[in-house]
Structures are given as structure tokens and as C-alpha cells.
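Working notes, structure below.
Every protein chain but one is kept in place in this view of the complex.
Naming follows writing order (A and B), and every chain is counted from residue 1.
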Amino acid sequence: MQRSFIANNPSVLWFLLCLAAFTLGVTVLAEATGAGLISTSFVKTLGKVLCLCLVAIAMDVVWGYCGILSLGHFAFFGIGGYAVGMWLMYARTEAIVVENLSARLIPPTPAEVNDAIATQIFGVVGSSEFPLIWAFADSLLLQLLLVVLVPGFLALIFGWLAFRSRVTGVYLSILTQAMTLALALYLFQNDSGLRGNNGLSGLQNIPGFEAVPQSVVSMAFFWASAVALGAGYVLFARVLSGKMGSVIRAIRDDESRVRFLGYHVESYKLFVFTLTAIVAGIAGALYYPQAGIINPAEIAPIASIYLAVWVAIGGRGRLYGAVIGTAFVSLLSSWFTGGSAPNVNLGFYTIQWTEWWLVLLGLSFVAVTLFFPGGIGMLFDKFTRKSQ
Amino acid sequence: MIRLLTFVLAALCLPLTAHAQDLQALLQTHEKIIAKPSRKNVTPVLDALVGSGLPQVPEFLQNWQDKEVYQRAADGLFFYADKTGKTYTLKDVSGGTEVATEVSASDIKQIKPNGGVRKVIAQYLVQFQLSDPDINRRTDALNAISRNLSADQIEPLRASIDGESDATLKLRKQRLANYLMARFGESSADRVAAIEAIAGDLSVEGRAVLSQILETRVAASQALPDGENIARQLEVGEDLSRTEAYTLLVETSGLPATISDNEIRLALESYVDGGRVAGIPIAQLDTLDARAKAYDALAASDVVPARVTQEDIDAALADWGIYEIYLDQDDAVTAAAKEAQSAVNTRVGLNQAADLGLDAISLASIYFLAAVGLAITFGVMGVINMAHGEFIMMGAYTGYVVQQFITNYTLSLVVALPLAFAVTFAAGVLMERTVIRWLYNRPLETLLATFGISIALQQLAKNIFGTQARPLTSPGWLDGAWVINDVVQISYIRIAIFVLALLFLGLLLFILKKTRLGLEVRAVTQNPRMAASMGINPDKIKMMTFGLGSGIAGIAGVAIGLFAKVTSEMGSDYIVQSFMTVVVGGVGNVWGTLAGAAMIGTFQKGVEWLNPSNTLAAQTYMILFIILFIQFRPKGIIALKGRAAGD
Partner (left out) sequence: MSALLELSGVSVSFDGFKAINNLAFQINEPELRAIIGPNGAGKTTFMDIVTGKTKPDEGRVLWGEKSINLIGRSESHIARAGIGRKFQKPTVFEEQTVRENLAMALKNPRGPFEVLFYRKTQNGSDRIEAIAEQTNLTEQLTRKAGELSHGQKQWLEIGMLLAQEPRLLLVDEPAAGMTPAEREKTTEILVEAAKTRAVVVVEHDMEFVRRLNCKVTVLHEGSVLAEGSLDHVTQNPEVIDVYLGR
């Protein structure tokens, strides 16, 4: 069956080959594993971009294919990050605390260890007790489960409420944006149990691997991100192929007609919304250990809108379009805002790209929407006609 | 020597002038202290001065306080002095007649009481100032009394009431005298009467007086405390926790203190002996039970105090009662005060509700102003303008720029409002012509394109005006607040915004219902194709509508800028709330927007009231509420029905 699926979707194969080639290339050139032409920090950047690509294809499925312009998928991404970040922070703080307490004459009691960890983690928000949501923070396995379950459940409940009351189009977009804002505002509070606007930090240090240099850790995460992106791509391509894809695209084009064909549209939307939310959560769980820090600002509605921008520039309704758009815009963005782009001297005024990049991005986004609704991905359509 | 002589002379004169004493002579009896007063010793002198009843005393006290009293080195006499050029003219303390001219600075010494002393002098001055002809002085004096209520002010205050010419001030004096009576009155009946008068009072001062009378201390005792005015007995577990209760017993009644887990650990650490504590290997001491056992072993050999066990604590708590005892001994008074307090609290509660209502209205007006432009464009064109927030920002910056050129704040506001409208109207029309026009029937893409514009505009504003907040100053007549009573008040700016919102509500209703433009707009909203076939140019209507919606955003920007800081990000603070307002209210209807704004404003204020420390939580709950609300009314409060709804 898998053979026929790949055979029917050559673009999936092409994508996997490109991804493999890219991963191999980076590995060969990287500091830890090869020639050292690519710095560790750039490996991290590339790894993060791969994670963003993963959440972007999820966004593309939900928006480009199913027609739900969700402005909340970056929130699911952030939840995934928080879920894994809780374990990272807990385990690392535990190691430090145990180390510190071992200097005492008398061995610490479990309660003392626990209190010390809590004080260490929540001291910044004036608390020294573990909130309820940290109940599983000491277990990697359970937290990894939460990476999937929390976004999934949230998407399921929100989606069920929204879809059953037939909220569609821009209404739905605004509602998802409101959900994202509510979540971000909640997390901004000091008593949210997730350290308010301090967020979770030190996530790049992987407990148990303290001795391993960051160059190696970042390489491992890079590979993991590449594998996750490949797997996500195949998963979504599979979902979107055949009759399921047909129904999903039909819902995008004419929802009520699909209903009169006897399909329970809400279930399909809920399925797509939840599945993509879960993938977004996984992408976030891989992203934030590479970023090292997560705070509520990451979840703010604007982030989800940027996600839509990447997908639109890449070309929606094409999975590879989402990948191209995300990689292109996010790398370009870090080049411009990183100050490496040369300033343009107009004689009377010098354009500093750190200041003008967002203006350029905003306007080019308008231009893409107006003149190239197919985005960059449109350029590749000739080659992949069959897969559509 | 001379000083001594004068002193003797003065002392000699004393019996002669006892009934009509000379101020200078009186001063001389306290010469040392007056020349070098300190907080400690100045009080008896002041008592003597005031007690003398001399008419010149207030003036002297005033000058003393103002550092305008000088002492002549030669004879130690006190004078007032005027500086003319480099020399001084000395004037007598009683009467002000010139005594000597062209006195050099080296011959006299200025008396400079320190701040503490001046404060004490001020207290004594108050009673004179209460009848001062200058109303400001009198007001100051009253303020001074109310800051620091004390028993000895009752008499002077009461004495000044009859002579008070100003009605407001007279009322205030009466109230203040009443407060003083309530706290320091001589008989129980006097005080109760005074307290009952306070029950009808809402002022912060009145409430403070009541709570001062009702001040309590907490005491522990084994029997019911005798001869004390007991407020209530505290229940352990309800009013205070076990730990708190026992700690109190430790502090007040000398019971042995509990030994904390940490203290146990420290104690054990200091008795480690060859890797063992009391014979137990330290490696085993990693549970609280094991530690307790080791500690008890130590306690048994009397090297550490014994632990207080839970049973000990239970026994102690059973044995001791913990009471709240009024500091005021008079139970009739405290009972009256308690009753008065509950009456006042009820009224304060009602007034707070009214205040909350005003707050909610003003928040609703802001949301209305911010959202109504959006509602119009959304309703008429089905276009979500994500750059709406940036139009608000643009309006606010227009106001800021205008103030750079026109320094008269009132005038600048008069210019800024229409200018902001014009600027954002133009921006809206430009955006409609260049972008939105091409995206009709593709609402999601409009949303994204306008979002692109929003990013660009925000960054552009940052590049032009910088990241720091810019002030938009309101004219003086908008400063301050309309104070209804001590609880209910509302700032004039918020009233102005409310009026502005009403004005726009009226204006929009007028435009939509009474003008040709409004008729055409409504036609296009309800059936664009039909409208077009009747000769209405939908393009033009859409352009005008979009301009109108954007223009109102500009005006809202000026209004919001008056009470919030103008930053490039101010738009994004309002955009989601504006969307919510439109969605909740129902699309394409000014009344709907009003209802939505009212509901969201009330809800947000309501949640803030329930949880005042946390406005972030209020917003979170509000959004959750809206998501649930949409479940029941997906089309908003005021929904179009049937075919017009377009489904």
C-alpha cells in the first residue's frame, strides 16, 4: 500500500530526498560532525527552521487544504514547548539542587529536595510551591505525552465548540485569535504556574547529557527535527491523498455542499484541526530545546499570524510550499534582523534593514496576496502537476 | 552677663505683669529653649505661650515656624527682622514697631527650628489658624487636624465653628469635630451620638475614624479575659491556622516554640559524631521521621530542647483561648461603632457598584469608539481590517504631531480631531483602492493582506516616532475628576470619551438612517447586486464606507491617546477587543456594536472587581466568556435574520 501511495505522490518522495540531502549536507559541514563550516548556532537556527516548517505544514493542512484560517496553531506549538520545557527545567534544577544539598552533613529528605527545586524555579514569581500542573514534571515520558495530549485536547474542545456552532470564515479566525490571546494573557500572569513572563529557560541544557557539548546536542536536535519534518510530511500527504483529501478540499471550497452529500463536516474539521494541533505541539517540543527559552510572548497572536504569512508566501494548498515559504522567510528574516544585511544609502536617507525589514515584509506580503496567490510554491507546480 | 541681668530684671517684673504679661518677657523666661528648640523640650514652652492668651502669640508662632525670629546677641531679646540690603531692621515681637535699624548680620542670630520642632509648632498654630481670616489657612489647618486627630483639638475646633463664614468649611469643621468627639469624647453617650452621626457618612475619613475606634489587639488567655472589651473569640482553623495560633501562644504566653524541620536538621548537624547522630548513621537521616527520632534521642540527653509535638499543640490550643480585644474599653462605643461600620459598608458597597457601573460605561465607550469603525467596514463589506488598530495609532500620532505645532492644548485638540479623521479617512480610502478592492469575496485573504499592512504601518511608526511612548496631553479643563462622593468619581477625560462615543453613535445613526449615503450603504449591505442595478455605485459606496470606518478609528485614536500613552503598538492592544465587540454585538449594526461594547465593558469590569489584582485574568476570562457566548448566539446579540443574513 505504502508503495502505491508514494507512487501516486512523487512529490513526497522528492521532498524526502531533498530533506535527506539537506540534512546530510549540514551534517558534513557542521562543527560537531564534519568540516566545521557551519557553526553550532547556525545548526540550531536550521534545526529551529525545520521545526517551524513542521508547524507550517500543519498550518497549511488546516488552512490551505481545509480552509480554516486558524490563528491559534502557534499557541499549540508553544504548549508543546512548555510541556517539554517543564521537564527540562525540572530535571535540570533537580540535578543542581541535589548537587547543592549534597554538601550538607545530613542527606536531604525528598520534601527538602522538592521544596528547593520549587524555590529555585518559582522564586522569580514569588512562590515556592509547585502548582498542580507540574504534577508530572518529573517524568519525561508523561510530559512527552502531554506534548501530544494538551494541544490535542485543547484543539478538540475549542474546535468542537466552534465548529458545532457553525462559526466559519473570518469569524472563526478571530475566535482562534481570541483563544490564542486568552492563552497568552493567562500565561503572562505570575500565578499561572508557568513563571509568568519569565517563561521557562535553560532548556538547551539536556539533563543527563551535561557532559555532551552543545555542538553535538544541537546536531542531535537537528536530526530529530529533520526526521519529524519528514514524518509529518508523509503523514499529512497520506491524509490528504485519496478520498479523505478530496473531502477536506471539498469542505474548503463548499462546506454546505459537502454536508448535503452526507458528510458530517464538523467531524472532519475537528479531525484536521486536532491532528494539526498535535503536530504543532510536537514541532514546538522540538523547537524550544533548541531555542533555549520559551515565554508567553512567543504564543502571542502575532506569532500565529506570521505562521499564516509564511504559508501564504510559500503558497498554500501545497505542503512543500509551506516548507519553502517558512524556510525562505524565516531565514531571510534572521538575516535582515541580525544586522548582516547591508544598509542601503539613498543619499538623503540610509535604510537600515533592522528597522525596515518588517515594512518590507509587510508590503511584500500584501503584494504576494494580491499578485501571487500561489506564492513561491507556484513555481514548482509545473513539475508536480500530477500530485495535485 | 548682660543677659543674666535682663533675665533678673524680667524675673522681677514677672509678678507685676502676671495678668497682662509682655510677650518678650514671657519669651525671655524660656529664652534658651526658644533660641535652640528641640522636639523634646518645646512642648511645655508652647503650652506656656498658648496658655498666656497673649494676642501676639499666633503671629510669633507663625514667624518662629517660618524662621523669621532673630535673637540679638547683645541682650538675648527676640525680634522680627526685615532685611534691607546687607543690614536688618529689627521689629518688636509685640506690636511690630521698629526697634533698631541697620543692624549688621553679625549682631543678630536667626533662629532656625528643625523640621520636627516646626511640626510641633504647626500643631499649636492650628487652633489659631482655624479662625484665620484667610480661607486657605483655615483649610490647611483643618487638613492638619484630620491628618493627625488628637483630643486637645476638640475645643479649639468647636470654638471656631460658630465664627466660620464659609458654609463648606463650616460643614467640614462640624464633621471633623464630630470625628474628634467620636474618638475622644468625654462621656460614652457623647461618643455614641457622634458615632451614630458618622453612620450616614461615606468619606474615607469617617470610615477611618470608625476603624480606629474598632482597632483590636489579639491576646491569648486561659480564662475569659476579665474587664476587657472583647470583640470576639478567634476560632482556630477558621480565623487563623493552627500554626499561627500556636505561634501567637509562643509569643504572648511563653509556651515553648515549635522546632522547625530546618532547625532539627541544623541541630542534628551540630551533633554529628563520627558519622552518626545519637547513634544513628547520618545516611539514614533522609526522612523526617528518622530525623525526629534522632532529635528526640538528643533531647532525651538534654543537649537540645524537646520537640513540641502535635499533641502538645492540641493541648495548648484546647487550654488557651485567643481573643480579639478592642483597644477602646467602652463597649457601648464599640458596639455603636460596629453598627455604624456595617451601615457605612453597605452604603459604600452600593456606591462602589455605582462606581463600577461608571467604569464599565467608560470602558464600553472606548470599545465602542474603537470597534464601530470596524463594525461598519465588516458589516457593509464583509471585510476584516486587521490594520484597524494601526489606524487608531495613526490618529493618536496625528494628535501628537499637532501638539508639536499648536501648544494650546484645547486648540490642538480642536484641530487634531478633524485632522485625525481626515488622515485616517485618506489612509482608509487609499488602502481600499489599492488593496482591498482586489480581494472582495476573498475575506480570508483580505484579513491577511490588511495584516501585512498592519505590520508595515507599525514598523513605519516605530521608525518615524521611535519606540518610546509619546504623550498626548489633554487640556487643563479635562484634568481631574468629577467627584460625586469619596467612593464614586469619574475623570473628566472618561466623561469626554463617553460624550464622544454618544456623539458618534448619534452621528452614525444619522448618517445611516437619514442621509442618501446611509441609504445607499444600507442598500449595498443588504443586497449589493440589487443596489448596483438600481444605479448605486457599489465601488464608491464601499470606498466611502471604508474611509468612514477608518476615519472613526482615527478619532478613537485621539481619544484613547488622551488617557493612554501613544506608542506604535497601541493599535494591537485594542484590535482583538474591537473584533470581539463586533462579533459579540452582531455584524453590520451600530446598535449591535453598542450592545457588544456594553457587554464586554461590563463583563471585564465585573471580573476585575471580583479579582481586582489581576487585569490579565479578567481579559482571559472575558475571551473565554465570548467563546462560550458565540455558542449560544453565533451571530451576535443583534443578528440579521433570514435571507438578509446571507447564508
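The rule is simple: contacts are C-beta pairs under 8 Å (C-beta built on N, C-alpha and C of every residue); 3 or more make two chains touch, one makes a residue touch a chain.
This structure is a prediction, so every number in the text was calculated from the model and none was measured.
Only one residue in the set A:S41, A:S256 or A:T354 touches the chain that does not appear here, and it is A:S256. On the side of chain A, touch with the chain left out of the figure occurs at residues 239, 242-244, 246-247, 249-250, 253-254, 256-265, 267-268, 271.
Here is the rule we go by: only the chains that are shown with their structure count from here on.
Between the Cα centres of chain A and chain B there is a gap of 43 Å.
Residues 67, 69, 104-112, 158, 161-162, 164-167, 169-171, 173-175, 177-179, 181-182, 185-186, 188-189, 191, 301-302, 305, 308-309, 312, 355-366, 369-370, 373 of chain A touch chain B in their complex.
On chain B, the positions that touch chain A within their shared complex are 261, 265, 268-269, 272, 277, 282-283, 285-288, 291, 382, 384, 386, 435, 438-439, 443-445, 447-449, 451-460, 462-463, 572, 576, 579-580, 583, 614, 616-617, 619-620, 623-624, 626-628, 630-631, 634.
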